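One structure is given below, encoded as structure tokens.
Missing here: one protein chain of the complex. Every other protein chain is in place.
A, B and C label the chains in the order they appear, each numbered from 1.
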Amino acid sequence: MIVEMRAGTTVEEIDGVVQRAKSLGLSVQLNLGTSKAVVAILGNNTGSLPTDVFAVLPGVESVTRIMKPYKLASREFKSEDSKVEVGDVAIGGKQIVVMAGPCAVESEEQMMAAAEIVKKAGARVLRGGAFKPRTSPFSFQGLEEEGLKLLARVRKQFAMPVVTEVVDNHEVALVAGSADILQVGARNMQNFTLLTEVGKSQSPVILKRGFACTVTEWLTAADYLLAEGNQRVILCERGIRTFETSTRFSMDISSIPVIKRASHLPVIVDPSHAAGHYSLVPAIARAAIAAGADGLLIEVHPNPKEALVDGLQSLTPSDFVRLMGELRTIARAVGRDI
Amino acid sequence: MIVEMRAGTTVEEIDGVVQRAKSLGLSVQLNLGTSKAVVAILGNNTGSLPTDVFAVLPGVESVTRIMKPYKLASREFKSEDSKVEVGDVAIGGKQIVVMAGPCAVESEEQMMAAAEIVKKAGARVLRGGAFKPRTSPFSFQGLEEEGLKLLARVRKQFAMPVVTEVVDNHEVALVAGSADILQVGARNMQNFTLLTEVGKSQSPVILKRGFACTVTEWLTAADYLLAEGNQRVILCERGIRTFETSTRFSMDISSIPVIKRASHLPVIVDPSHAAGHYSLVPAIARAAIAAGADGLLIEVHPNPKEALVDGLQSLTPSDFVRLMGELRTIARAVGRDI
Amino acid sequence: MIVEMRAGTTVEEIDGVVQRAKSLGLSVQLNLGTSKAVVAILGNNTGSLPTDVFAVLPGVESVTRIMKPYKLASREFKSEDSKVEVGDVAIGGKQIVVMAGPCAVESEEQMMAAAEIVKKAGARVLRGGAFKPRTSPFSFQGLEEEGLKLLARVRKQFAMPVVTEVVDNHEVALVAGSADILQVGARNMQNFTLLTEVGKSQSPVILKRGFACTVTEWLTAADYLLAEGNQRVILCERGIRTFETSTRFSMDISSIPVIKRASHLPVIVDPSHAAGHYSLVPAIARAAIAAGADGLLIEVHPNPKEALVDGLQSLTPSDFVRLMGELRTIARAVGRDI
Partner (left out) sequence: MIVEMRAGTTVEEIDGVVQRAKSLGLSVQLNLGTSKAVVAILGNNTGSLPTDVFAVLPGVESVTRIMKPYKLASREFKSEDSKVEVGDVAIGGKQIVVMAGPCAVESEEQMMAAAEIVKKAGARVLRGGAFKPRTSPFSFQGLEEEGLKLLARVRKQFAMPVVTEVVDNHEVALVAGSADILQVGARNMQNFTLLTEVGKSQSPVILKRGFACTVTEWLTAADYLLAEGNQRVILCERGIRTFETSTRFSMDISSIPVIKRASHLPVIVDPSHAAGHYSLVPAIARAAIAAGADGLLIEVHPNPKEALVDGLQSLTPSDFVRLMGELRTIARAVGRDI
């Protein structure tokens, strides 16, 4: 950390900073310029120290962190790319993995139809939500446990791994019993109680980016999962909240190369929640692959007009088939397969 | 809801919208302009209907919601101001209630000292976190159950109501056993599982605004608490995330008059988390009272230099005493007391 | 426009809205629901009317605009794609146009070297700034008129169209004398005085998106150019300001399909200013082509380490050659050429 002292700071104040650093087992180096005094705090663990430890001391103007606050998710901690294996599917390798299906599990008929469509079109993982976090208490909240059972039947029938969201830290084992990949939703990215339990479960997990969280906070949240020994962590970019309202959220396409540089974890993209409108999904999905994403999470519904949740952002079966064709061409153009 | 059809829409497409509205028990009125056809969907329950119900239909260009998505928190539902009573303290009345104390419960000595200081200075409620949601798993996570016991002792000793955060939906009763007011933190504002349990507990609750949530989403989250029959809901504005970095979050001071117009619930302000720096807290606190807030939630630490969490945004005892004096003057200027 | 009246509005208040609409030559249709009265204001020109015209009237709760505020830039006004021709280059057709060169014109040697590099690699237009709007008055402000003369010489030598920024409404003719395409920078997107003059010049123009302007505001700014009879308008997405700091701005990749749906104007992308770091430029550039952009504006410097402005986001010649190869493959994958 770099501690900048105020103009006119005293020797005693500088010494206060030095003493605190030493009491924490850190070493220091002083830069006493003509107009500013700066204290560099050195050591391997400064990334996990809050900046406040020094910022509260008298005479300190500002404290700048140089070590990143995340550790286990960083490429400095592990330089080679991580690959998450789920059955015979590997996320983070040469093959781009498309996960598709309806937003919410509505009925056995709907899920069987969805699974058939997306599998045939080339998706490798089926998605479907049994527990639906909804902004209003008066909206449909999902089929819950009944939905999980239904997911388990569809998964067996189509021999296809399933991803579904978990919202309660006491239901992690329950959900993991019916699903191959647990999803932590954007609104729960900083629900640290839930993260800890999902980490302990050792299940493969998709960690969606909180819609107002920085990439740094996202990787620090991933550290909660990794700290429990769970290595099978997949990041999912799904758009951030900005002032722009022509889309539901603003897809932060740049986060893909940023993550690839900063972290070893695979990253996939959810174009459906970012767009909020089916007509925008294909362009965003193509862009994600071109930017280097390792997979996609796409909403597809057998009949979007009758969907109970988020029908407007769901692709029809025929739109999905067409999109998969486009994605294959883009994947080849960047040296990958789907 | 107002459904705008695309230019060149057909009679069949318009009829599709009309039929869906009728199937949902709603009435419609058609506006067939020369350049645009518009269908108004009328009925008392359109606020809880997702706009997608119509947006997915062929020929629809856009759907605009006129009814608000929240209901129980709205002033249309209840026109007079709600007052939340906790022991002999009432939040939402003429008296402005200051809640103060350290960010985290650290020790009995620290909490006893803090309680004495803030009570003497005029605070009516003591704050202190036993469970601390931290962005990094390597940071101090709070004293947890030990912290709750400690809070209970301090509360008894000083005969002062206590507010503390609850982070796990299965620990609501546990926390409610040691605290008078439950706090739902900003990162959990849309943790609907937690909201439902806190609603069921019937405990007074402070619902902090999610740092990237709109006022409308905040009031809709309050509906989760109110829908369980819990009327003792206090809103707390604590700053939103913007591009500005000179403060930790940007205090959305306008949300206070906006809430007062849209809702009957009391609203307090946390200047400490918004500012991130003690030197900015007094100005924001004064502004909050001038704007019409019903109370404040302020971090005060007996010795901020030694605080384990967020020391930089904590006031010292003497700064807090000085601020309370300023706030009393402002409160009188707007016709209230502290 | 849809005018929603307050609960309990009076007949007189509703009549006030109706009379004002009629006085403006508009027709109305009333929807008197049981809980809300709604007045629909119909007519072709409501898009250019401020909503305040009705919002200020007694009894009005809110006014919602249905017609877009922009007109000439809309696809409803002109349904087929516009193609902007500059010499033998056409922007908005099947061919993707890459414009490249240094951020700032620094010297004849630098510009000649840059032109040779980017032309050979396949760029069709040369970029270079003679007038540089800089956030600090103490930074290098560009070579100004000397830079324009230099641009004119390079353009002649390489028979390559040139794009450069204009910052003063009284220098439009001067700049247009040395450049083939005028650029209106992001910070000037709502400098309406400048837009009007550039519109009058009838020169091809690149209108960069203001970094905090919505797509709707951007297209409305384009109307300033189009309203002067200048049809040769190219939009340029260059990233928006958000809370994320890992990139200089957040590339709003979704704006490309949004623009393609809402407008007939061609849209290109500047990945360099969005990224702020050369290592992120290729991924964003590839994503832009995959999302449907009609071209790119890329910073390339013969020697970024010695660049006077924005060296960190400039590609080296060899990086640019490699990127052009990648872009050609992506362009073919979406059925286009470079």
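Following the convention adopted for this analysis, a contact is a pair of C-beta atoms (placed from the backbone, for glycine too) under 8 Å apart; a residue touches a chain by one contact, two chains touch by 3 or more.
Not measured: the values here are computed from a predicted model.
Contact with the undisplayed chain is limited, among C:8, C:137 or C:335, to C:137. Contact with the undisplayed chain is limited, among A:40, A:90, A:113 or A:152, to A:40. When you scan B:167, B:184, B:289 or B:338 for touch with the missing chain, the hit is B:289. For chain C, the residues in touch with the chain missing from this view are 48, 50-53, 55-57, 69-71, 133-139, 167-170, 187-188, 190-193, 196, 210-212, 217, 220-221, 223-224, 227, 241, 304-305, 307, 309-312. Considering the complete assembly, chain B touches the hidden chain via residues 212, 214-216, 240, 242-247, 250-258, 260-262, 274-275, 279-280, 282-284, 286-292, 326, 329-330, 332-334. Listed by residue number, the positions of chain A touching the unshown chain are 2, 4, 7, 29, 31, 33-36, 38, 40, 42-44, 62, 64, 66-67, 76, 241-243, 245.
Keep in mind that, in the parts below, only the chains that are shown with their structure count from here on.
When you average the Cα atoms of each chain and compare centres, the chain farthest from chain B turns out to be C. Contact with two or more other chains is made by residues 212 of chain A.
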